[in-house]
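For this view, one protein chain was removed and the others were kept in their places.
So, chain A:
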Amino acid sequence: MAQPYPYTYYSCDCYDAKTTAGAAKRASAQLQAEDEDERTFDPRNPRSNFSLYPLEHLLYCEDCQQIRCPRCVIEEVLNWFCPSCLFEVPSSLVKSDGNRCTRNCYNCPICTSPMTVSSLDDPTNPSESGGPWILACPYCHWSTAETGIEFEKHTGITQQLSKVANGGKPIPTPKEREKERERRKELENRKSRDILSGSEDSPTQDQRRGDASPNLDDIYLNLAAFYKTQLVAQAPSNLFSPHDINFSSPSSYSRIMNLYSSTTSKKQRQKKAAPMREAALELEGLMIHDPSSDAAAIERIKKEGWGSTLSPAQKRAQPNPNIRFDTELRPVASLLMTKRGKRCRSCRHILSKPESKITSTRYKIKLLALQHIPRLSLRALTPTPPPGAPAATPFDYNALRSGIPAHFILHVSNPIFDPIRVTLATSSTTPGKVASRVTILCPQFEVGANTDVWDDALSSSLTPVKRASMLGPDGMPQIEAGKIWDRGRNWTSVVIEVVPGFLKDPLKKEDEELGEDEDVLEIPVFVRLEFESDVSAEDRGLGDSLGKKGERERREEAFWTVIGVGKIAPM
């Protein structure tokens, strides 16, 4: 685990409490669902990876009185910004320009680090503008100069980049492309009219050889234009199209006109309906397979080898994921980020809402699970060295010794303002391949309220457990089953005894290798809380008959946690 040991994960049970679960899995899940409640949580199950979260990642809905994980909240975007230049992008621009920054924020296509605009200016012979400029990666030293792109200005990189292809050739704008398409189509039409018969597509083939092979965008636009013209050509059928039935649509007007006009015109219109045809030219988006580009690619791999090709991740980051060689790389404009408010999925209450200012990291509303759910933490119980002796070596969580019992202190701290009664439960052996024995020495205890710090000092109701007097013979404090270990104002700690299992079953001869993380000792712990709290204002409003003002209600909370103790060392 990248998380340092020991750690605690909390499970959000939204996936089996989902309201819609009935609809789809009626048939398949019925069998499992029956013993769903009885089941102990298995942290090894691949599904639990999706329901376990560190406490800091969880929110808490006060109305549903439940933990809310990223899966059971609805997110709504408040604003968009570029993480690199911290400029806010209005939503209309997001719609038109896409999800990437349109300023100078680019990431390196090789190593993803942010690129800088640098000048290629010759210091001995400076040009007046300081240019030409390139985008360069300060980490891996890739730069747009490698793909033959240079800029005239150091601002507005996106606009300049959109106009130049790799190798420095200009890219026509969509409008120019449209014009070009029209022009070529006109040409084509004239040609076919001239020849009238047997018009082979050789002229187009020639043209294609002349140009570089059209890129994805061009083909797409050609296709889109082709389909559009084909659909427009389907005149009469559209009159009764189900979408256009609307008084405001012009087609309904013409439909009415059609109804009352003479029948001949109607017939004329209907006659026009020819079936839509397929694309016939490259202008219309038809691309006959051409083996030469493949052959060229093979040649190139043969010549330039591994280094000139792109890794899958690099390809996926590119705007056009179908490229193969490093000369086709384009700098990747940095993705915009959003500030998002979160709502509870079931009651739609706002759970968190950041301030809309981009540079502010504060929140207007923030209902964290941290403030409602007790924090469980584990640490090893190490003997306190006698005073004067050198400090003992810190406990190594990465090397738990199989078969030797170890004691850990489970520390439960209470963030709420009422005292809680905690019941912990765990199965006696951990699930998974390596079964370790786990005993919680004191599974039921109380944790004090999170009162003002001063209350603690003033009141003397909680007497700290006298520990010094109970030291065992080996310097280890005496551990008693059924008794808590220690207690403070709003926390209580108990002892867990763990006997780490054996990585290799000594009875089995076969030497099976352990999978990733199978040597990690994780204890699923079921936590149940009981406490009395003030009836919240909204509940009172909802059910006046149930309680009067100031009445306290009894509440329960229960959830699974997974405590990662450490790694079992191989013998």
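The rule is short, and it goes like this: contacts are C-beta pairs under 8 Å (C-beta built on N, C-alpha and C of every residue); 3 or more make two chains touch, one makes a residue touch a chain; residues count from 1.
Heads up, the rule we're going with is that contacts and distances are computed from a predicted model.
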"DNA replication complex GINS protein PSF2", "Regulatory particle non-ATPase", "Cell division cycle 20" or "Actin-related protein-like protein RO7" - which is the UniProt name of the missing chain: "Actin-related protein-like protein RO7"
Among A:Pro123, A:Pro170 or A:Pro312, residue touching the chain not depicted: A:Pro312
Touch with the omitted chain, as defined above, among A:Ile171, A:Leu286 or A:Leu441: A:Leu286
Absent-chain contact - pick from A:Leu86, A:Ala295 or A:Met571: A:Ala295
Contact partner of the left-out chain, one of A:Ala145, A:Ile171, A:Leu187 or A:Leu223: A:Leu223
Footprint left on chain A by the chain that the document does not show: 1-3, 9, 15, 18-20, 23-29, 46-47, 49-54, 57, 70-71, 74-77, 80, 91, 94, 98-99, 192-193, 196-199, 201, 216-217, 219-221, 223-224, 226-228, 231-232, 234-235, 237-257, 259, 273-281, 284-292, 294-295, 297-298, 301-303, 305-306, 309-312, 315-316, 319-322, 324, 335-336, 338, 340, 512-513, 515-516
